[in-house]
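Not every chain is included here, but those present sit where they belong.
Just so it is clear, A, B and C label the chains in written order, and each chain counts residues from 1 on its own.
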Amino acid sequence: MTLRVYLSGEIHTDWRERIVAGATGLDVVFDAPVTDHAASDDCGVAILGPEDKKVWHDHKGARLNAIRTRKGIADADIVVVRFGEQYRQWNAAFDAGFAAALGKSLIVLHGPEHAHALKEVDAAALAVAEHPEQVVQILRYVLTGILPG
Amino acid sequence: MTLRVYLSGEIHTDWRERIVAGATGLDVVFDAPVTDHAASDDCGVAILGPEDKKVWHDHKGARLNAIRTRKGIADADIVVVRFGEQYRQWNAAFDAGFAAALGKSLIVLHGPEHAHALKEVDAAALAVAEHPEQVVQILRYVLTGILPG
Amino acid sequence: MTLRVYLSGEIHTDWRERIVAGATGLDVVFDAPVTDHAASDDCGVAILGPEDKKVWHDHKGARLNAIRTRKGIADADIVVVRFGEQYRQWNAAFDAGFAAALGKSLIVLHGPEHAHALKEVDAAALAVAEHPEQVVQILRYVLTGILPG
């Protein structure tokens, strides 16, 4: 069994790297959005031409990024969505809803301070974790049946 | 043509009432989540028994509310998602993602100050409006072809 | 919002009648399997001709009953599955799995003594109740937002 895992959400900490590193040796293929914030914001106008209005600048970028995001989620067995300390992160919650509607196994990753605000998202998840290492433990258990410790 | 419209998101202003009132005479059926904040938070334990831990209190409530939310979205032709001034509103973004994955026509309603943070959600929408009256105008146009003014 | 509710499982107590009676006045349409045990067991041979072997007697009956069961589940918004005190009730668990795979909202109804054995079924459910009256309260809350008491 090979697991395809899409890592959605927060792009300002190293949580993806920690999961990928921790999963070394497991039969997992990871995908993720473009995590270069500047490139992600400007891709639309950089390729398809400039816009005067910020809203269209954003629109062109968001639609380009959707090509990668939608494929990543559609191909995934598991979608991990990380909510961090900063920003509104509505795109993370949007990805979670998108993944849930497609019947993907959803793992949500956030600190306890967000538990109440994320209760609808968590309720759709098969696991709610606080630390990236727990996600690694989940992947190891799902693939091998081996528990930590 | 009858339109079924699900009104998701913010529950602390009268935007739903303004849309429903404005659409009087149009062939529209509206659905919405339970908008009584206290009932929505406590429904799980009120019906299925108390919990010591807040996270399970919330979990039971969120799953009960999902019965209504999922049906409302699944039955809808159009899902309107309103992002207000307060709270993180991750459930609104989750609903938007869920609706997008099901191929529903999505209308997003928010002030310009949230445009950048909501660009991925807006990019999935067929209309981005600032005022409830614009949603009414959209419904009227879609059903009758008549524009405002 | 009209809810279509399919009542699956145990046929030897009055739990269906209690739910239907309790839901009087709510916008709910109920379906259920044939609950006449003898008719349900013998329908195949009674209509399509006798069999010497019990296994084909059962097979013909079970397939006939599937016409009603599958339609009831396919049309439902909510599938309530009741596990009682007696019998193995594998068909109830089968219906629960069938409903879960179709994305139906699942409510499971059983006593606490079965909680561990039913944990996989309960994990797929949006609510786990012990008493039929709780199912009525759920339906009322989902439709009207009104909590008991």
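Assorted remarks:
Methods note: a residue touches a chain if its C-beta (ideal position, glycine included) is under 8 Å from a C-beta of that chain, and two chains touch if they have at least 3 such contacts.
None of the values given here were measured: they were computed from a predicted structure.
A single sequence accounts for all chains of the complex, and while 3 copies are shown, the assembly in the file contains 8.
Throughout what follows, only the chains that are shown with their structure count from here on.
Centre-to-centre separation of chain B and chain C, using mean CA positions: 31 Å.
Rounded to a whole number, the gap between the C-alpha centres of chain A and chain B is 23 angstrom. Here the spacing of chain A and chain C, counted between their Cα centres, is 37 Å.
With touch defined as above, chain A holds no residue shared between interfaces to two or more other chains.
Contacts from chain B toward chain C in the complex involve residues 31, 34-36, 39-40, 42-44, 46-48, 60, 63-64, 66-68, 70-72, 75. Interface residues of chain C, counted against chain B in their complex, comprise 1, 3, 77-78, 103, 105, 125-129, 134, 137-138, 141-143, 145-149. Touching chain B in their complex are the following residues of chain A: 54-55, 58-59, 61-63, 65-66, 69, 83, 87-102, 114-124.
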